Structure formats: structure tokens, C-alpha cells
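Of the protein chains in this complex, all but one are displayed in their positions.
So, subunit A:
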């Protein structure tokens, strides 16, 4: 469907997104998503990242 040109130009220049501040509840690290052996190996790095 054709849109008015002004609307097309607005879309081009502005997109359709909204910036938001960070959510208040931080999620848990993704370490458990790793296989157990890798999780064990990389645990010190994740601790260093988040502590």
C-alpha cells in the first residue's frame, strides 16, 4: 500500500524505535547455558564480569 511521501521520509530518517533506560532487574549471567565442562572452565571470567 502506498504511503504519503512525508510519512515515507519520516520513516527513512527516524525509524520506529524508542530508547529506554535500563530495566531495573538485571538478569542472571548466561554461564549455565554453557556445557558443564566449559561453564566450570569459564566461571572465573563470568565472576570477574559481574562482580
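Just so we're on the same page, a contact is a pair of C-beta atoms (placed from the backbone, for glycine too) under 8 Å apart; a residue touches a chain by one contact, two chains touch by 3 or more; residues count from 1.
Definition applied: contacts and distances are computed from a predicted model.
Q: Select, from "Iron complex transport system permease protein", "Helicase HelZ", "NADH-quinone oxidoreductase subunit C" or "ABC transporter ATP-binding protein", the UniProt-recorded name of the complex's unshown chain.
A: Not shown, but named in UniProt as "Helicase HelZ".
Q: On subunit A, where is the contact patch with the chain that was removed from view?
A: These residues of subunit A touch the chain that is not shown: 5-6, 8-23, 25-31, 33-35, 38, 41-42, 44-46, 48-50.
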